[in-house]
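Excluded from the complex is one protein chain; the other protein chains are retained at their positions.
By written order: A, B, C, D, E, F, G, H, I, J and K. Residues from 1 in each chain.
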């Protein structure tokens, strides 16, 4: 494991609207802003993780990417958006691909509508980070690096 | 707002089967018949609304179109079909795009299976029209024009 | 069916407060304003429908009228207000009277309290129109005329 | 019905991972292995059924295929995977296309998570076969041939 | 108790439509037919019970009558119709008036919609008779006479 | 149908304890007392119905008898006792045997524990009579005779 | 606000039976006794509130009065009785009339049947007082006066 | 009972924050203000009740006090705060101590989150008073005095 | 395992009525017809499986047979009929006996009443086959032979 | 009560498999081993209780025995096995027979499947003992003797 | 394990009221009486177990003791009282401390309010004993000794 860790950041439906969509809830940064900022963060780690970014409104496309990640990525940072609450297919993809996935959300999903309290994917991810706006991405990257170090020590 | 109002009619899964699928429930008109008939109706309004028609079986594609509508359309007439009952992503797309959407159904969804009584999108649409067969589209267009006039008067 | 269609507009509890009650939700038109406006709309149809208006806060009175409608009216436009959510008696009256009823609501009932999502009458009406303010009445009248024409063609 | 019966085998999300994904639950055969083995089985029937194979992670694509099947196939053997539990659109496609569909699952879905006990498609399929690993496909093909013979005798 | 027993037959909403309303479910006899037939039955008992008949679509009126019955009647035969399923006020009236009430239904309410399985009044009536059409009234009268004899023997 | 009607009275678990078990709820008559009293009642009808009596604590035995009744009896008066609330097998036996069954209970089951409000058999019986003690049997016999006469008149 | 405060005491179904109905639960005072006693209490306040009393078994009548109260009364003391648990119309009337209503009950509704724990009106009243018998009225009057003073001080 | 009545006012978690915490919901008076104001009110009663005040954030401490009250107090005015909704131990303490407890809340708990509608203690208190801000305490004291007088008259 | 596989076909309540009972749902073959047809099928396998047939309406008897099967049979084909939905005892018998059981149903239980969607035995059987009429038995036998071969290869 | 106490030990379905069935859950002792060991324990009590043992897989048979026990036994130690969770008939038998029954289970039913948390019989037994393997029988016998002594002292 | 077994008896809220609190449910012995009686019982075992007694109304204190028990006690006899039904913290303490705990209750919790049927601790205790009054403690001690002997034999 002395290569650079490969980390895929996969974003689900409507996250392409970030910065424009309900800024009161989701903040004013665009997804491109966040990606740039994550690249900056990545450069600060001695492991120099390699980041790849994906976004789609299609559940099937997200499943494709998670499957692809099993050979290509060490970690998936997954903001599944609305599919968090309705997709068993994403859950099966995570389990079937045996990727280490970290679930993240911009908003505090627990303080919103009841149907956002159901998550099909939480139980098959390593952990969850939610409610910190764009910082949820930064914390998830930090979490991935920490996991990577722990795994490397074993 | 002295331009022609732009109205997108977005149809969800299986509506391409209209006229052929369960005519007892959905009527014998095809989607093309309805589109033609809506164009005729549009010509009768002094506002001469411009109609655009979309249909897909893919949830992600529908999300794409609703996002696109936010810059291109004044109103969306949305027959989300089966995704009405299962898609949080469509709901988020409507809210995120800040389009004025009118939910419509050919059949009286309240007189069918229980799972058709759940709707993720009703609460974020302006209103609902259901149960009048192909006339549900005509009433929805009428509703959009009435909304347009009200907005113009403000 | 070459007579003028007879259409009864039956309003349930608290609709006599229209224009005064929670204008943010229900609009500023009174029931009398709406009735006048519906009469204007009626005059524009070649069928010259004959409209009759009823309002009561009493569930039993509404049942009486729906029963009476079965010999006197071709269509009932029914805004059952709060009884929508609690009255099995209204449902039985509609079924027992075999009237063609169109359910309507001023507000988008699906975007309000949970108990407003239960409707005992939706399943026995032809269809529903909700969320367009006073225009819900106009759309319901339009719907009735369209149904009348369809029936006449058979 | 003296032609060769045409049978489409449609597979849903994550079934492309077969053989690799959780072999303890799903077995070690790949989807290609199963397809080959089904072709062998088909050759043993005097009716010489013609098999076609489909797989997608996209719900919309599966709906497209089921719609297409209504003109092209006598039977659909449907392993809808995770969409079994969440897709009303697939259900509507089966009903709307009037195909004879046989639901199948590799694993015993009733012995797994609670959410796998909900099926939107069971009620609109002819029958279900679940729990026999790759043999679920073979039994479903056998079931289709038996149905074909029964239909031919009528 | 050597007077003639006084028995009130109280009918709830829509029962005035009997004979006309859904004869497949409720039979072709009108309420007047049933009343006449009950009077004939009453004459056959040595106790010569005195019958009084009431019907209203108004929940409040039914409550009034049940209250009045407490001083005037020995038994109430109550077909509360749709209010069976929604009225706590009728329940309280029965308990508050301490009348001996027998619940009756023309149809087998247990074989109809789920909401007809809830009854607020069953638990405070002596017993229930349901599903025998107009004979439900005759059996309820028979039941009242049998109760009357039992009470007289104590 | 000019023979004497044959009526089977089938009693479920614990009804052999009648007269001894919880007399406050079930009365002090034994099952033998009730049988004798029913025979007396039978003699008063001009149709001279022939009664047969059965009791078992075994669900399977009750199913056997209901099956046997389909060739031997015109009506079954069924006090299924506790199996009312738990037995789908009895329900299937009634439907499968196409017997006309009348459900009866000594006590007012609706005023007791919640689990006694579930009945698997109500929906497949002609009607229900409950809460009149031993008189529930007499009313059920009366109901059967009335049904017999109605059927004979057709 | 230097006039005498006008307070309407509105009583729902079966409260006319007070003193007679289930005295173990509701006490032995009649509604007239309570009214007289409230008048005495009113005379002790320097504000000399003017009390008006209403009672009906009809939900519609209660709605009428609450609507009327909006122009005539400063406070409504509302014992809605059984309609507390079933009436959305009363709730809408309170909200629509913008009256300050205080919910009161003679008995401790929380210690009775489960269906009495549902209240449609609690959330739209200022507060609740329950369980103190006739004193619930006195406490509600005291509460109204205290509210009146608070409002006057603003 | 010719002694001064002893009344304990027991306050649960977070009530020490009163005046500071969410004044929009709970008012601007501190608990000390309320205690002083209650002492003033106490002096106006001829019975001269003796008040004692307690507050703790600990469920166990509240149980201790309620137990202690059984020998020391005639009434407990209990604002159990959040423990209202989660504590069976408090309920058992009230029942076990056989104290007469009056439940009170500053806010209208029925107009807040759903979990505040569950109360473990309502059913074992004499009555409830909620929604009147600090006046809820004054009304509860008034209620206690009225109960005291009633008990003394027996 | 080079002996002939021994397979017990155990049938639950009301299956003795097959051919007579609701042929629209269950087909017109009797249980004897099916048994004969299964014997024919058995002769076509090189393994020459030995079949034994059982049917009872008694839950206890079915438990006895499943227990007996643990020493006598390689597979149980179990059509538990109505006990599928209510019997924990059958479930425990399967687990306790460690037999390999295949659950089968003639009808598509998922397209019928809600209570037929609960199965206590599905989770402890190898797999399920439902909806193919008498062919469900043939498919289950085929499934057993395939399992037998797989086990023999290990 | 100076006779030897008579104690019946009644065992439900699948308990005849003890020692053989899932020893990880139920232990390795057979039912005969346990009976012998209970006889040894009985001899140690000065009361010299007389034990009788019963086991059946049939619900009806268990009901028969519990009924018989009412004249023959002072206590019933009841391990109803799976019928614990599904049998209202056993519950009614216990209540109807007025036997003092002690419910026992080998395993900790609360740590297993959810459906084992429902018990129809717990509420009508004196008490429960569960989770101690074969010692559950010994503790139940001890409990019966202690109850016997307490009853004798009264 | 040839030392004397150390057994902690930990009692939850309100158990200090024993003998005084609701004697109809909980008996007339005080906790001190029971402790003395348990000491007597302990002396009769050859293992001479050492007993320690604890009681608190505070959930946190009980958690402290259970944690302390992990180094000090072989068994915990836990009567958690009301916290049985609400405390996840106690559950976690038992699991985290890896103590062998036996759950006990004086009353038959299954025959009381519904909320007493939920237990957070049953699933993590060895077993339960409930309903035998003070004898529940004696049986629990007996159970602990039997477990101790079994463990010693391994």
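As a convention for this text, a contact is a pair of C-beta atoms (placed from the backbone, for glycine too) under 8 Å apart; a residue touches a chain by one contact, two chains touch by 3 or more.
Here the structure is a predicted model, which means the values were calculated and not measured.
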Residue in contact with the excluded chain [from A:42, A:63 or A:130]: A:130
Omitted-chain contact residue, chosen from A:4, A:28, A:98 or A:122: A:122
Given H:29, H:56 or H:79, the one touching the chain that is not displayed: H:56
Residue touching the undisplayed chain, where the options are K:58, K:79, K:122 or K:136: K:58
Residues of chain H in contact with the chain not shown: 12-14, 16-17, 20-22, 56-61, 81-83, 85-86, 115-116
Chain A residues that touch the omitted chain in the full complex: 108, 110-111, 117, 119, 122-132, 135-136, 138-139, 142-143, 146-147, 150
Residues of chain K in contact with the chain not shown: 58-61, 63-64, 67, 86-89, 91-93, 95-97, 120
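One rule holds for everything that comes next: only the chains that are shown with their structure count from here on.
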Repeated interface matching I-J, over half of the contact pairs identical, chosen among A-D, E-F or D-I: A-D
Of C-G and D-I, whichever chain pair has more C-beta contact pairs: D-I
Residue list for chain B, restricted to those that touch at least two other chains: 58-61, 86
Set of all touching chain pairs, with the criterion as stated earlier: A-B, A-D, B-C, B-D, C-E, C-G, D-I, E-F, E-G, F-I, F-J, G-H, H-K, I-J, J-K
